[in-house]
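This report refers to the structure that appears directly beneath it.
One protein chain is absent from this view; the other protein chains keep their places.
Showing chain A:
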């Protein structure tokens, strides 16, 4: 393995420093460093962050390899500055056994661009009826710690309680897709004035908020860890803020698209804007931003959801929900938060690594730490082109938008996965 000498990077936006990467770790941080035989990366003007960690990625393999594979999703992740992604369980077959999570884990190792950490299903087949073998997945080579039926809510309160309790044995966490299914039957978009105008069945905010309220109480009751996926409403932020103030062990994520886009986007009837939970109102967007700043919301997670063209180029009601996110997440967050690099590192790297239990990620860039990092050019603005992204699918809601911040390089345990903005595999 060649040593890498990064020259003049602004760690967390600070003063320029050199970083020497050797044997998968950061060997030295300082100024005027030299290293014989090392490959020199000129990072003048670039910001160095610990490699980003995505707690919520759909890689579609096994089952929908026409939309994304572990390999293509890993490329997209590396190009987005990520060094670890957590792969959601709603594949086909569902990742509800040790066999499937180990398969996804191995595919990630083979791709070798990011650490792919599988998430296990909470219930068999995501059916919400009986627990999957959570312990077998935890004990497998994939060492699963996050369990989620994402795409579906664990709606049965008794089953949710049992899941929360059961995973305490191996410090697991249940990541809940908060959606009361009886309140969202046939739902197509946020229930509000726009859905009333468009004649699309509404997805009311209360369907999310009622589940979160119930789940924080359950987590409190049994002393378990709860993680709330893709929080989308102002009311949810309030409920989580109150729960945290009481000491409930709850963490929460928000997606880049819920931080930026609103339900008016549906007026085009273009299903590229169809997502679950749906895009909400500007009031919700502002509350989510506030929650992200004050720590009520712990992390930004992409909910990267690739879909084949035929699942989006159709009628709104027939389209699958979901948007690409890996390659645009950092630019959108930079746009929303501004150059608060320490806060960005916390919300996109350190905190998600902590929640996922990924010790090798989300570490400060100091001597001795694993060399997982990314270099960002904050001054370059670029225009999002759906076909210019590495994902197999093209369903980005940001097509034609100009965004700040370009990922120049990413390193996974000292090996460049992206250099000069180009993926290395």
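Going forward, a residue touches a chain if its C-beta (ideal position, glycine included) is under 8 Å from a C-beta of that chain, and two chains touch if they have at least 3 such contacts; residues count from 1.
To be clear about the criterion, contacts and distances are computed from a predicted model.
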item	value
Protein name as given in UniProt for the chain not displayed, "ATP synthase epsilon chain", "Aspartate carbamoyltransferase", "ABC transporter ATP-binding protein" or "RCK N-terminal domain-containing protein"	"Aspartate carbamoyltransferase"
Hidden-chain contact residue, picked from the options A:199, A:247 or A:400	A:199
Full-complex contact with the absent chain, from A:2, A:109 or A:268	A:268
Contacting the left-out chain in the complete assembly, out of A:54, A:191, A:215 or A:335	A:191
Residue numbers in chain A that touch the chain omitted from display	188, 191-193, 195-202, 204, 268-270, 310, 313-318
